[in-house]
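Can you read through this structure? Questions will come right after.
Every protein chain but one is kept in place in this view of the complex.
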Amino acid sequence: MTVKAILLIWCADKKGIVARVTNFIAQNGGNIENADQHIDEQTKTFFMRIEWSLDEFGLGREEINKSFSVIADEFSMRWELSFSDNISRIAIFVSRQTHCLYDLLFRYRQGRLKCEIPLIIGNHSDAASIASAFNIPFFESIKSPENKNEREVKELEILNEHKIDTIVLARYMQIFSPRIIAPYENRIINIHHSFLPAFIGSKPYEQASRRGVKIIGATSHYLTSELDSGPIIEQDIVRITHRDSLDDMRRRGEDLERIVLGRAVRLHLEKKILVYDNKTVIFE
Amino acid sequence: MTVKAILLIWCADKKGIVARVTNFIAQNGGNIENADQHIDEQTKTFFMRIEWSLDEFGLGREEINKSFSVIADEFSMRWELSFSDNISRIAIFVSRQTHCLYDLLFRYRQGRLKCEIPLIIGNHSDAASIASAFNIPFFESIKSPENKNEREVKELEILNEHKIDTIVLARYMQIFSPRIIAPYENRIINIHHSFLPAFIGSKPYEQASRRGVKIIGATSHYLTSELDSGPIIEQDIVRITHRDSLDDMRRRGEDLERIVLGRAVRLHLEKKILVYDNKTVIFE
Amino acid sequence: MTVKAILLIWCADKKGIVARVTNFIAQNGGNIENADQHIDEQTKTFFMRIEWSLDEFGLGREEINKSFSVIADEFSMRWELSFSDNISRIAIFVSRQTHCLYDLLFRYRQGRLKCEIPLIIGNHSDAASIASAFNIPFFESIKSPENKNEREVKELEILNEHKIDTIVLARYMQIFSPRIIAPYENRIINIHHSFLPAFIGSKPYEQASRRGVKIIGATSHYLTSELDSGPIIEQDIVRITHRDSLDDMRRRGEDLERIVLGRAVRLHLEKKILVYDNKTVIFE
Partner (left out) sequence: MTVKAILLIWCADKKGIVARVTNFIAQNGGNIENADQHIDEQTKTFFMRIEWSLDEFGLGREEINKSFSVIADEFSMRWELSFSDNISRIAIFVSRQTHCLYDLLFRYRQGRLKCEIPLIIGNHSDAASIASAFNIPFFESIKSPENKNEREVKELEILNEHKIDTIVLARYMQIFSPRIIAPYENRIINIHHSFLPAFIGSKPYEQASRRGVKIIGATSHYLTSELDSGPIIEQDIVRITHRDSLDDMRRRGEDLERIVLGRAVRLHLEKKILVYDNKTVIFE
């Protein structure tokens, strides 16, 4: 398999950025396999994702970093460079409901998610048997208001031990303190069972039923310290009718949540998400 | 064309309601062409819509009313009886944006909406030429905070004059006082350009853009005195990406609003909506 | 849990059917919890699904059968009577691809499918470990043109042994002979990875890619002896773009297939499907 470099760039728009970046790649012998660029017209911000093969590329990985930083400085760019053989290491956090956990593990096992999942952390013991069926270490970390701080310290230790770079909250019902959120900025993916920003908080189906909406949704977003308000990655919806009881809504919602979370994790792993101004640019 | 009777019923659930109602129809020689029934399991409320042909029915319209009221009392039902040859008379209110007005008039002219539209009331003169192209009387009623009361009194007069039973707000940007809302309870259909309850109030696309949602929507609901909070009739959505500017969202939204409002008006005209507890049961 | 009787009826439309049926239930003390009726206007065919509680019902199960058959004869009805505590016994057939198998087993384990799954039959050994993880007996039955007859005889034996009433083909790549199809008429649920009737046969994604469609789909239907032409139960779609490779289409398709098959199996188990004229009436 050919290794590819993936570069995400954002900065104030100026003339010549695209030419400068693509020249850098061409002059060093790279073949651009994907280039997608966007300018936000309101803020005049430039966004780009560019992907090229390293097969006959003249620079090593460290050299790419060094050389590109010169260009980046020139245009005051913010940028992220990654390589397609850099496999993410994911920890999944889960509470009682296991449909999202199960679905992620299934996608992982089918080879549909390019990552390692070396750790599952559960706020209940329910998920232990699933973790074991998939041969993944399970760490039980049951939280109460009293032990939350201590638990989080321990969780961080284990995350570090397992070299986790990305956290997925698969219907995890605890609220993280900044202790965990800060070091994993834009790397904690959550799934919320409503069409955000409608029905923020808990019990969105109860809220939806009370309001009498005709469509319910699910939203995957990056976790921030403000509840259910982080950058939205993906959303989808399903129609309901008055015939759908709360339990029907939960059942339909489970299917939605699984699909939406699966898509969001894949987009993250493929470096197709650029976070900017509490929103996402999705290069797909 | 065969004339049909349409009966909407709701009450606390009891044994034997369906049999009692269908017997009443059968014993008088009616053929049931459509029957749809639902029980809300949380509140144990019974809902039904039943439609039968009057072709060989033994009772006249007034007699149906009288005879059925006996059954209704027995079960403490709330009910609405209507006849398929009773053609609704609609007034459309409109401000500057005319896409919904245009669309309704087009559906009307194509025979897709069984109603009369004898009156268009505009808060700007922009719609006058459209009204004239469709040969519909246009009443200009430009409102300011100062003249609002006086204007509404005049509007009510004209509504009465034209025997209007249903009002459609086709992107009408004024807020009605209870003076108009009360006599038209559950008979004023509004279209809101967001997926309610997200982005209540004005400028929903600006709000959606700021929040970075991946899907926008439109919602048609019955107007109540609480802003954007009346019973939802119909909703639909369309996906957007970061490439969609505010103007793109408006353009996509216009298509949504036209479709959603068109569906809601049709459901209303076909007596397929039952309002209960600030929600709707849609019999379709 | 209250046991319910579920009655599916279809026949030429006549006056008084609904009243006759609901009377039968009311006079024997049943409370109708759900009634849905439809008349096909082209063929003047009457369809009904009615569900009532047996809690205080005056007739035993055998008596219901006997008494109702008198009414049925009167109107020349076709009908199916079932009871909510009658748990279906499902056998899943599977080939190499396991995403649908996995998904069904997961729904089953979560309590989302009211059935027993006592048997999995595989045309490859790949599914054996999944069957074992869910503690379900796995029967390997690898078919070739030479042994097909003999294999099918054996499969029928095992189906009978396990008292299987419903077969689900979870991406099963073999074609059944009438030997199996006939005894399981309208009880073999298949999933096809296209929006039927587009792209009948094998390799629908290749066909879709060649034709350049902008939307792909999945279809669940009852198996008949004519390839991919049985009564359609459920369909859904997902948008694609030129960026989606064949493998992307397969990945998106897998999610669709899982959802669509899951919905179809649930509708079947809840007796919400009436098959008529190679089409389905779905009471939902």
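For reference, chains read A, B and C in written order, and residue numbers begin at 1 within each chain.
Here, a contact is a pair of C-beta atoms (placed from the backbone, for glycine too) under 8 Å apart; a residue touches a chain by one contact, two chains touch by 3 or more.
Model, not experiment: these values are computed from the prediction.
Residue in contact with the omitted chain (choice from C:H38, C:H193 or C:R251): C:H38.
Checked against the full complex, the candidates C:I117, C:I181, C:M249 or C:V281 give a single residue touching the omitted chain, namely C:V281. Checked against the full complex, the candidates C:I136, C:I232 or C:M249 give a single residue touching the omitted chain, namely C:I232.
Although one chain is not shown, part of subunit A still touches it, namely residues 13, 15-20, 22-23, 25-27, 29-39, 239.
Residue positions on subunit C in contact with the hidden chain: 38, 40-42, 47, 195-199, 211-215, 217, 231-237, 241-243, 245-246, 278-282, in rising order.
Mapped onto subunit B, contacts with the missing chain fall at residues 98-99, 102-103, 106, 110, 112, 133, 243, 251, 254-255, 259, 262, 284.
We adopt the following convention: only the chains that are shown with their structure count from here on.
Subunit A maps onto subunit B through a rotation of 180 degrees [Cα fit, steps of 5, range 0 to 180].
At the interface between subunit B and subunit C, two copies of one sequence, more than half of the residue numbers in use are shared by both copies. Averaged Cα coordinates give subunit B a centre that lies 37 Å from the centre of subunit C. In subunit A, the residues touching two or more other chains are 243.
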